[in-house]
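Apart from one protein chain that is not included, each protein chain of the complex appears where it belongs.
Chain nomenclature is as follows: A, B and C, assigned in order of appearance, with residue numbering initiated at 1 for each chain independently.
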C-alpha cells in the first residue's frame, strides 16, 4: 500500500466527531462509493447480493448498500472500504455496466440520535425541503441544502446520512452543526 | 393648465377649485393616422413624441386597463446609461439626456433624481470587464468612474467590507444615473400627449388586427373597430400575445421579475447600489422605502407574481451586502412580466406587415428606456426610418447573427 | 413551486433548473438542406404562450433527469410531467413535435 497518508474531507488526520444534545455527527471516511449505470437496454445486476432499489430507495445487505441516484443509475456503498479501489471490486460484480469511482467525490456525515427519530425530523426541517414524516428507513434522495447538493439516506429510524460533495465538506459541516446546535439552544 | 409653484399656491388658498382633469376621457374616433397599442410608459412616450416632436396629432393610445398598469407601474425606477455595446449605449445615453430635461419639457415633476449608481466589483476579472464597459461609456459621452475599494467605502460605509464571502474590491459608478418616480413618468407623458390632441383611451383592449394584402388597416378592440394608417405596438409583457394576433412569432420569452419595497425609513441609502456577486440591487425612494430587486424567477410566466426562492435569494444578497438593513421590514412585493429576448436587448422595428410597427423586448430594462424608446419609435412611425441609435435593434438581427448580447449569455432569455 | 416528478413525486422547484420551451428537444439536422433557417427558428423563435406551455426542467439538485413539464404560464398550474428522454424517444418513434404531446 502506498506510503502517502490520506487526510479526511474536513482536512484532518482523524475524522471529526461531535455530539450536540441528542445528536451525534460523525465524518465517515471509511465509506467506499462507486456509481453504477446501466448500459442502454441493460438489465440491473445484483452486485454483492444487493437488489438495486427503486427510485427514492436505499437497500442494504451486510456491509454493502445501494441507493437510487437517477434513472438506471445507483450509488453502491461499501462500509470500511474507503481506502480501496472499490470501483474495481464493483466492476467485477457488475460486468457490462458503467462503473465510476466516487469514494473521494463525497463526504459522508453519519448522524445518530439517541432519542429516536424526532430529533432527526427536527434537524431535517431546518436543512432540507424533504418531508421527514415520509422519509423513513430505506429512503434516499438527493436535494439541496444551503446552496449545496446532497444525498440524504435514512439508514434507520435513528440514523441519517448526509452525503455531500467532498470539496464542500467544511461548509456542509458548518450548516449541519449550526442547525443541530440551534436545536439544542432552543 | 400649466403647473407651477404659483398655481399650487393659488389653488391652495382658493380651495383647490380650479384643478382640471390631467387628461380627457375621449371616445375613440373611427380612424387615426397612428394608433399606439399600449398605454404604458413606452406607448405614452411614443404618443407624446409623435405630437410634440413630429407634429403627428391624429393619434390614439389604446390601453386595455388603466394607464400605466403594466411594467411602468411596477418597476424599481432606476435610470442609467451604463452599457457596453455601441448598439445599446448610444440609445441609453440619448434616453439619459431626455431624462435630464424631462420635467421642464413636460411641465410635470417626474422626480428624476441623479443620485448615481454604483456597480460593485468583487473580482479582478470583474474589474477588467467593468473597465472595458466604463471606457465604452466614456467614449459615448455618458461618463463613468472606476472606484477603488476605499472610494466605495467612503461613499457607502455601511456595506459589508470586513466579513464578506465575496469581498468588495471597487465599483463602477455613473453619477448621472439615478431614479425617477415611475407613475410620474406615465402621468407626465399622458398629460403632455393629451394636451397636444392625442386621444388616450383606457379600458380599450385590442383583440385583433385588420390586415389586408399584407397591409394593416386598423385594429379590432373591445370598443369596436378603429382604423389607422399605421399601428405601433408597445405592450411590454404582452408582446408575444399581441403580435400573435398579427401572425408573428417573436424571439422572446416572458418571465416574471419580482420587486420589493420596505417600510418607509429616514434617509439610508444615497443612490443606487448593485451587488456584483449576487442578485441584489437597491435604492431608496423619496418616500423612504427601500426599493430593491434581484433575479428573474426564471420560468415563463404571465402571472405578475413570483415565488419564495427568489424572494429569499434577494434578501440573502441584501443581507450579505448590507447587513444593516436587517431590521427594516419588507412591506410589499410584486411581479412584472418581462419580455426577455434571445440576446437581452430590445427591438424597435417595422414588421413584414405594411404599417405595423413593433417596440418591445425590453427585458428588465424598459423603464430607463422610456423617453428614448418613445422618441425613437415615434421617429420610426413618423419617418419610416429607424433613428440612428436604434439601427441595431432590428428583428432580423438574430437570424443574421448581429446580436446585441451585453453579457454574452447566448439565446437563453432567463440568463440575460 | 412544486414539480411533480414522474419518478419521485412532488419536488421543490428549487431543485430544478429551467431551460424553456420543450420544442428544444426537436433539434434540426445540421446537415440537412435548408438547415440554417430551421436552426434560426429552433434557436431563437418561441411561441411564448399565455396558457399551457410544455417546457424543459432539469432536476439538477436531484436525479439529473430532464423533464417535460406542462404548465399554465398564467396560473402556474402544472398539469403533468414526463421524463424528457421518454418524450424524445417517443418523438423519434412517432414524429410528434415535443411541444404538442399530451400531458400525463
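The criterion applied here is as follows: contacts are C-beta pairs under 8 Å (C-beta built on N, C-alpha and C of every residue); 3 or more make two chains touch, one makes a residue touch a chain.
Here is the rule we go by: contacts and distances are computed from a predicted model.
Looking only at the UniProt record of the hidden chain, which name from "Amino acid/amide ABC transporter ATP-binding protein 2, HAAT family", "Sarcosine oxidase subunit alpha family protein", "Heme exporter protein C" or "NADH-quinone oxidoreductase subunit K" is the right one?
Spelling it out: the chain absent from the display is recorded in UniProt as "Sarcosine oxidase subunit alpha family protein".
With touch defined as in the header, list the contact partners of the absent chain among those displayed.
When the entire complex is considered, the left-out chain reaches A, B, C.
From the listed residues B:224, B:247 or B:408, report the one that touches the chain absent from this view.
B:408
From the listed residues B:215, B:329 or B:383, report the one that touches the chain absent from this view.
B:329
Touching the missing chain, which residues of chain B?
So the residues of chain B touching the unseen chain are 3-5, 7-9, 11-13, 16, 19-25, 65-67, 69, 73, 86, 89-90, 101, 103-104, 107-115, 122-125, 127-140, 144-146, 158, 160, 163-167, 181, 183-184, 187-188, 202, 262-268, 278, 284, 286-288, 303-305, 307-308, 311-312, 314-320, 323-334, 342, 397, 399-403, 405, 407-411.
Just checking the interface: what residues of chain A touch the absent partner chain?
Listed in rising order, the touching residues are 1-9, 11, 29, 35, 37-41, 73, 85, 98, 100-106, 125-126, 128-131, 133-134, 146-148, 165-172, 174, 178-179, 182, 185-186.
When the complex is taken as a whole, what residues of chain C touch the one chain not shown?
Against the missing chain, chain C presents residues 1-2, 10, 12, 17, 19, 24-25, 27, 29-31, 35-36, 39-40, 42-44, 56, 58, 60, 64-66, 75-78, 83-85, 88-89, 92.
We take it that only the chains that are shown with their structure count from here on.
What is the distance, in whole Å, between the centres of chain B and chain C, each centre taken as the mean of its C-alpha atoms?
31
Indicate the residues of chain C shared as contacts by at least two other chains.
As it turns out, chain C has residues touching two or more other chains at 14.
Going by the contact rule already set, what residues in chain B reach two or more other chains?
As it turns out, chain B has no residue touching two or more other chains.
Would you pull the chain C residues touching chain B in the complex into a rising list?
Residues of chain C touching chain B: 1, 13-14, 17-21, 37, 40, 43-50, 53, 55, 71, 73-76.
Along chain C, where are the residues that touch chain A in the complex?
7-9, 11-12, 14-15, 60-65, 83, 85
Inside the complex, what are the residues of chain B that reach chain C?
238, 240-241, 244, 249-254, 298-303, 307, 309, 342, 398-399, 411-414
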